[in-house]
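Below: the structure, in structure tokens.
What you see is the complex with one protein chain gone and the rest in place.
First chain written, first letter: the chains are A and B, and each begins at residue 1.
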Amino acid sequence: MSTVREEYEPHGEAHLPAEDQAHPGPREYVLIAVVLAVITGLEVALFYVEFLSSTAVVTALLLLMTIKFALVVLWFMHLRFDPPVFKRLFVTGLVLALSVFLIVLLTFGAGLGPAILAVAFVLVVLGVLLGRPRFLRRA
Amino acid sequence: MASVAVTRPSFFRRPRATTGLAAWLTTVDHKRIGILYGATAFVFFLLGGIEALLLRIQLAQPNGAFLDADTYNQVFTMHGLTMIFLVVMPLSSAFFNYLIPLQIGARDVAFPRLNAFSYWVFLVGGIFLYSSFFLGGAPNGGWFGYAPLSSGEGFLPGTGMTYYSIGLQIVGVASLASAVNFIVTILNERAPGMSLMRMPVFTWMTLVVSFLLLFAMPVIAIALFELGFDRLFGTLFFNPAAGGDALLWQHLFWLFGHPEVYILILPAMGIVSEVLPTFSRKPLFGYAAVVFSGIAIGFMGWGVWAHHMFTTGLGPVANTAFALSTMFIAVPTGVKIFNWLGTMWGGSIRFTSPMLFAIGFVAMFIIGGLSGVTHAIVPSDFQQQDTYYVVAHFHYVLFGGAIFGLFSGAYYWLPKVTGRVLSEGLGKLHFWLMLIGFNLTFAPMHWLGLQGMPRRYYTYPEEAGWGFWNLIETVGSFVIAASILVFMVNLVRSMSRGREAGADPWDARTLEWSIPSPPPHYNFAEIPDVRHRDELWHRKYAEDERGRPVPVVAGAEHHDEADDEEEHPDIHMPDPSYFPLLAALGLPVIGYGLIYFWPVAVVGGLITLAGLFGWSLEPVAEE
Partner (left out) sequence: MAGDAVQVPHTATGLDNRKLGMWAFLGSECLFFGSLIATYLLYRGRSVQGPFPEDVYDIPYTSVSSFVLLMSSLTMVLALNAIQRGDHRRLRAWLLATALLGITFVGGQVFEFTVFVREGLTLSRNLFGSSFFVLTGFHGAHVTVGILMLLTLYGMSLAGRLPSERALRVELVGLYWHFVDIVWIVIFTVVYLIPS
């Protein structure tokens, strides 16, 4: 389709992808992968620890999972660098899934208190990492 | 995008036919695909309508013996499945396909081959579902297929519900593909100047519907997989004996099912939002409010699903929460209705057939909306659950709403498609017959329901005293059938004897009326430069000092028409392809294989895979 458009100026609410700027290189990618590997090691270690309460373990596991998730999405999938439309599409699906299934599990009740807290927790962490609210950005 | 050299084995050379069967089988033209969608959905509409008549004949008298219980179950299930998945959704798709590129000033959709794929998948999915009638019995567990009735061994023996799980899965693939396609098309293919808030409301509603489809189809896909696996492979998802929970099905189904009702109604709302301004000769009242209430409905549609489950014992907290959210969703709907009324208020109204159907839509939809609000009240819903009151409600919104809206769109845009206007006399006859027949059929269901007549029962005893109104309903259903015949006569007659439509038969407002009817295959000889909402209107009319429209000096309008019949070798349209058809053909083969003999499923998978490989390897100019 793109062949049919001559002298066509992009317009609308989004902007041209500024993809050339600050794309990470192999060095950053390997670094991210090392972090991911370390976190995975931590996760597996947590599985075996005996001295923490199970709530603490679950919280830690979810936190680590969310960080891994966000690292892959933000760096390997370039959401950190790409125009925000992609992020909005993806996050809409993600948040929708988390919230509706949270409600579904809620209606089944019984013993789901921790699970619900967990999903809420994941949502918050994800929101912070993916949304990168202004207070987290360097001035 | 630079094209690759085309000297490749002939297998990958793209087909060139522009006429005849091969052209239609390989077409990627959104207008042709729209016509295919419309024609196919209309055939299914006739089938679903015949099923409805069978049901009504059976219920016309107490102790009816026209259909036996099992046949009745199959017929009412297929009636529901057909009307929802094979009629209203694809008819809406027909309008999306034909109109969206025209309304946003594009030459085609973003992914023309994916578009063809959607259509073929829908077609084969529909045929697959209907083939079950000849292969041991159609689905017979209701359109919502409640588990474990639908999943458990021995509850509904035979392959009917297996066809249901696979058939809807196939049709769902089509919806998902077209959702992606239209989201990208509407965001990306807009002509210069066509900002989001200049888009026609129909385009907006298509965008909202596409998002609803995008997020709702995967949920029903999983529900159907779990149901199908329970039936085919002995999984235990919905098996209470093994701890499985029947409510899981209901949650997954209605998580899809409630967005689905907005998927069905929003396109009709979009159509009406185009028709009412045109025939009131006024811009849409409160454009932004109509758009945002459409978006709000799309969002809130995700928070009301459990109102289908009030009687399942969710508990008072959940029931109250969902009752409240359900009442809230009436607010954006009400906003739309008042905006439509505001559009007509003080306008110079022309009561043409499209306008009549649009007004009929508004009136009938209000009735259906109000009875819907009564279901939101939990104690009231306890009384109404599974009675004909519910049947009355959803026919007022889906027939009185969606179908009236779609017929409004048909009378309005068919002149663009065929180049000829439908007869006004027959159109009005159609409208009044349908309105009267519709109300005769469905209004009495309200009181029969409140008297306690249950849904889905194949007969009822004489002592219940429901005979009179049931007879009236049956009469009404035949009046509807007559009105559809009038429409068919009108359509066929208009093809040969209809008045030539010209580019703009209605003095309309949006871009699709700026090009000839039927449009050339490239749509716009020159991509329009959009300066206004209701672009065409502003090209035709200026405003005098009192805000009344004054025609712009003759000659300034419709200059595009001069390009009619001209060849434009510089315009490159996407090439046809037979791979979407091939990829689609594999899916029902997989389905039959799963039911009867699994190696066949492997063959089906290979067919689809071959189609997809050919698709990605054939030379592309357009991607």
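Keep in mind that, in the parts below, contacts are C-beta pairs under 8 Å (C-beta built on N, C-alpha and C of every residue); 3 or more make two chains touch, one makes a residue touch a chain.
Note that the coordinates shown come from a computational prediction; the quantities given were computed from them, not determined experimentally.
**Student:** Going by the contact rule already stated, which one of B:223, B:392 or B:429 would touch the omitted chain in the full complex?
**Tutor:** Counting the whole complex, the residue in contact with the absent chain is B:223.
**Student:** For subunit A, which residues reach the chain that was dropped from this view?
**Tutor:** Residues of subunit A in touch with the missing chain: 1-2, 5, 8, 10-17, 19-20, 23, 25-26, 29-30, 32-33, 36-37, 40, 43-44, 46-47, 54, 57-58, 61-62, 64-65, 68-69, 72-73, 75-77, 83, 85-86, 89-90, 92-94, 96-98, 100-101, 104-105, 108, 115.
**Student:** Hey, which subunit B residues sit against the chain that's not shown?
**Tutor:** These residues touch the chain not displayed: 1-2, 4, 110-111, 176, 179-181, 183-184, 187-192, 194, 214-219, 221-223, 225-226, 229, 233-237, 242-245, 248, 252, 613, 616, 623.
By our rule, only the chains that are shown with their structure count from here on.
**Student:** Quick check on the complex: what are the subunit A residues that touch subunit B?
**Tutor:** 1-5, 8-9, 11-13, 85, 92-93, 96, 100, 104, 106-109
**Student:** Give every residue of subunit B touching subunit A within the complex, in rising order.
**Tutor:** Residues 1, 106-108, 110, 112, 187, 189-190, 192-193, 195-196, 211, 214-215, 245, 247, 251, 255, 302, 306, 314-315, 318, 527, 571-574, 621-623 of subunit B touch subunit A in their complex.
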